[in-house]
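Here's a structure for you.
All protein chains but one are shown in place.
In order of appearance the chains are A and B, and numbering begins at 1 in each one.
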Amino acid sequence: MREVLTMWRHTKMVVLVALTAAVYAAILIPLKGIPLIPGFTEIRPANVVPVVFSLLFGPAGAWGSAFGNLIGDFFGTLGLGSIFGFVGNFFYGLVPYKLWGKMGPLSSGQALDARSTRQLLEYLLVAFLASLSCAVIIAWGVDLFGLVPFGVLAPIITLNNFIAAAILGPFLLWLMYPRAKRWDILWTEIMEPGEISRAPRPWVGAVLMWIGGIGGLVVGVAISTGLHAALPFQFGTGTTGLGVVAGVLPFLLLFFLGCFLA
Amino acid sequence: MIRLEGVSFRYRSAPEPALSEVTCHIRPGELVGLLGRSGSGRSTLASTLNGTIPHLVRGELRGRISIAGQDIQGLRPRDLADRVGFLFQDFEAQLFSTNVALEVAFGPENLGVPRAEIARRVDRCLRLARLEVLRHKAPAGLSGGQKQRLALASVLALEPRALVLDEPTSDLDPAGRRDLWEAIRRLREERALTLLIIDPETDEVGWADRLIVLDRGRVALSGTPAELWSEGDRLDALGVKGFTLARLATALGLAERWQDTDGAAAAIRAAGWRVAEGAADRLRRADDERASGGALLDVEDLTHRYPDGTEALAGVSCAIRRGEFVAILGQNGSGKTTLVKHFNGILTPTAGDIRLSGQSLRGQSLARLSRHVGLVFQNPDHQIFAERIRDEVAFGPRLQGLSENEVSRRVEEALEAVGLSDAGDLDPFILTKGSRQRVAVASTLATKPELIILDEPTTGLDHRELLGMMALIQRLNQAGHTILIVTHAMAVAATYVRRVILMQDGRIVREGPTREIFGNESGLFDLGLTPPPVVQVGNRLGVPALTLEELVGSLVQGTEGPRDKGTETRQ
Partner (left out) sequence: MNLFLYLDRESPVHRLDPRTKIFLLLGSFVAAVLFFQPGPLLALLAVLLLYGAVGRALGNLRRVWFLLLSIALISTVSWSVFARGSTPLVWRVTWEGLRYGIGAAIKIDSMIVSGLIFLSTTRTEEIVLGLIRLRVPYQAAFAFSLAIRMVPTIIGTALAIRMVPTIIGTVVTVAEAQRSRGLDLESGGPVQRLRSHVPLLVPIFLHTLRNTDQLAKALESRGFGAGRERTSYLEIGFHVADAFALILAGLILAMFIAIRFTG
């Protein structure tokens, strides 16, 4: 995770953070989403930004996604949820570059514009875990403070993020990578190898990230919807949060540990 | 002040060096213009002066560069900020604050200048740029010209000893250009600052101390404006437009250097040249022979109001006939672009109507209209997305649902027309700006529209690219397309366009044959427009010539005969 801090030394990376954030927010705001379940959930084309920009700009994509989402909130819905939106989107933009090439046999090991089926598979996996971890973090935090139930929010965010990233992402990545490379703005070209963490156990990290993400979602949804009989909802005032909060927390910790190892 | 010794640079991915063995010396207080075609190394050279190369742009740099006697090797731009200031072409990309005064303060803040001193500098620099009254405004709300002067003030607040201006006027409208040059002149009077101006219009820097022309990364020519005055042919060979008045002088066999168009007209008269009898009538008759067909586009009392109530167009009526070549001229904000965006249905009128071949545009879908009216936007980078030029050009025809055979036939035709037949499989982004502009034209052409509208087709092109682009547009016109351009380039309008429409504040203030409109200089000047030098000289001599060839062809040597009084002239 060193690169997340050392990147601030480079003016270009600072600019990339700003540009990622600005583009993310600028597309979030005016482009209408495409309703999936009208009035309830929609696919937002902007949600492709964190994944693609993460693969191109590394930590600048992560910070940019976090800032961009916060700016989106500045145009209407700044609240406590914005804090978790910030963290969730940070990881939405962190997971893709962290996980890329570190999933052993599932990683293609190819340059970003190889356009092979294997690479597409790797992309979809990475995008899925990124969407998922973003959803679990936000839904966990929002449930912690009793704002929106985990069981509603986590699946919606996962779906929202993943559909846009899966359908638009490969095209955008393939169209942008060669150009970004030519313009010398890939993060791997800007930053020195010594500034990037050495990834002590990439394989273990990747596995932990997967367990943390998927486990968090499954357990959280199970508890939240009451499918999980062992932790029934309390009666009375309806303090529904703590079961979800406690059940998901270990998985979140596993996930964070994985990010540090990968 | 600035000294380069044997400086060479090769971009990381480029096979050829961008600079090779450049040695030059700019003295303290000197004003130097750096010229050359695009790709000649002008901007690369400038980038080496404050460490942008090699610190922000990777590549291989050799040679020695020193500023005020200090070798700058190892210093980054931020270390040199208080010695070498930079003003860039793209004013949007150099403003970072939400308030004019804070923008000027940004640089000194970064350098840790004490607050009281920052306040003094802010006041001083805003005064110089004539922006005092705007100090609490948001930079985003300023006009292009004001933004560029704000950027200038912001750089000056660092109190550098040398200032590099990288194509500072390219993105400005005529009034913005004039104001910026005035600010730079005032600056020169106020303090001894070394100035290096990249790629100015030659005609605009007759007052420079020295001009340096680069070619293929080497210094090809260097001298005072007076020394380069009559080097038009050599400059031309280097892809640089020479002094217009010098070309006129050479064509008339005169050798002296003229300061302005008044001087030129007087000198031409003094040398015994006069306007040939009937010359003006001959020119006008030639115009009539090129008359065009019936009405294609009819605009009737068109009004457009933005959601906040601002009236962008206030009752515009005009007509475009089949086969015409028309230009719309006016300052930024006069409503030119808003008007043409109605012609292909992007904007719908608040009131009034537009008819294409007699049929109202109301209710017609954009997709359908795009087959009849093609709009080429100012910046090709706002539309290019495909990875091959061929796919980019095929985008429109494919959306029309044409068969793949028909699509590829049209793509080939369009690429042929713009001279990119061999480039179909390349990535558009490895091309120069001028060629990307051609790609944009080709993708419009491939939908075979009757009317082609081009918004600022020559902005950002170098002299040669400009000539190529205009020749292309002229060919399209001759091939039967009706052409409408929106432009600031008065010389382009004079040379290629038969009829002009002048706009101001959302209205058409005048329209008519180019010859007639350009003959009335005061009318143009009221709109902040200035006709090109040749037209001005013609007006002063009393002939409505639009090009150098027309002017020279209208003059004869000798003193007898009546003077042609065909056109109103203003001295």
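Keep this in mind: a residue touches a chain if its C-beta (ideal position, glycine included) is under 8 Å from a C-beta of that chain, and two chains touch if they have at least 3 such contacts.
As the structure is a prediction and not an experimental result, all values here were calculated from the model.
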Among the chains presented, those that the missing one touches: A, B
Sole contact to the chain not displayed, among B:P17, B:G36 or B:G85: B:G85
Contact residue for the chain not shown (choose from A:V87, A:L121 or A:L175): A:L175
Touching residue (missing chain; options B:D236, B:E300 or B:D381): B:D381
Contacting the left-out chain in the complete assembly, out of B:P15, B:G74, B:G253 or B:P307: B:P307
Missing-chain contacts mapped onto chain A: 8-9, 11-12, 14-19, 21-23, 25-27, 29-31, 34, 36, 40, 43, 45, 48, 63-64, 67-68, 70-71, 73-82, 145-149, 151-152, 163-164, 167-168, 171-172, 175-176, 179-180, 183-185, 224-226, 233-240
Interface with the undisplayed chain - residues on chain B: 47, 50, 52, 55-57, 76-82, 84-86, 88, 90, 92-94, 96-99, 101-102, 105-115, 118-119, 122, 138, 140-143, 154-155, 158, 306-308, 310, 312, 332-333, 337-338, 341, 344, 346, 366-367, 370, 374-375, 377, 379, 381-385, 395-396, 399-400, 429, 443-444, 447
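Basically, only the chains that are shown with their structure count from here on.
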Mean-CA-position distance for chain B and chain A (Å): 44
Sites on chain A touched by chain B in the complex: 11-12, 174-175, 178-179, 182, 184, 189
Complex interface listing, chain B residues touching chain A: 12-13, 56-58, 78, 385-387, 427, 429-430
